[in-house]
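A single protein chain has been removed from this complex, and every other one stays in its place.
After this line comes chain A, so read on.
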Amino acid sequence: MIPFDFDYYAPETTGEAFNCYAKLSKAGKRPVWYAGGTELISMARVGSRTFGAVVDLKGVPDCTRLAAERGRIVLGAALTLTEIARSGLFPLLGSTAARIADHTIQGKITLGGNLAGTIQYRESALPLLLCGARAHVMTAGGVEKRPFSQVFSGRLHLEEGEFLAAVDVPEREAALPHCHAKRTRQDKIDYPLVTLCAVRDGGSVRCAVSGYGSAPLLVPAQALAGGAAVCGELAGEAADSLSGSGAYKRFVLENMVGQALANLGVK
């Protein structure tokens, strides 16, 4: 049971959502953006997060778009992980989404929620970082399309009152040969020890990881160029956590990179 009261708003357009949030904010209601709500409800229940209003984006059509348009795959931020995985439009993101939390929760967690959440892993960012994604950010001036890497650096960086409406990726990049792997400490359903996503584009491979450091990060090209043994390039990023020590994560990552390169047919 949530030990405090708040108000609930369900806008139907991006403009209505933006104005609703701004109005509530001005009135001192301390609003939060809401979609799946899994993290907000969990945190509210134990009192680690309080707010005066939620603005639910699930009813905003721009936030639930799922389409291939003009050479790009468009994915609304309020789509659930299940909807993304089931669509098959962006297979690497689908594979990644299908290993976040458990099957039932995947039907509630949204893409935007996973990216904007406080839990550090944000695994759905990995395919977006690798595949030239753009973020559709709702601002006072309307929807702006920005490079995803510009709004996501370890976590989502938006101005107060802005929200992520959707992302898009080029169809060509969404269809690149890819590899996803997730290692957990013990159970299959768990936060990652290390999650790795990689794509092969011609002769080059791009790779990004979560769980290894304190936030999702791209593996530098030079760390891949020399093969798995040079993951020492990332040694400083390895963070000790309850899942495993930094040293163990380095060992795991080296093996995962080697496996990914082999799976992608790169020597």
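Operating definition for what follows: a residue touches a chain if its C-beta (ideal position, glycine included) is under 8 Å from a C-beta of that chain, and two chains touch if they have at least 3 such contacts; residues count from 1.
Definition applied: contacts and distances are computed from a predicted model.
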{"item": "From \"Paraquat-inducible membrane protein A\", \"1,2-phenylacetyl-CoA epoxidase, subunit B\", \"PTS system IID component, Man family\" or \"(2Fe-2S)-binding protein\", the hidden chain's UniProt protein name", "value": "\"(2Fe-2S)-binding protein\""}
{"item": "Residue in contact with the excluded chain [from A:Ser25, A:Thr38, A:Gln120 or A:Ser149]", "value": "A:Thr38"}
{"item": "Contact set of chain A toward the excluded chain (per top definition)", "value": "1-2, 4-12, 16, 20, 37-38, 41-42, 44-45, 54, 56, 58-59, 82, 101-105, 107-108, 188-189"}
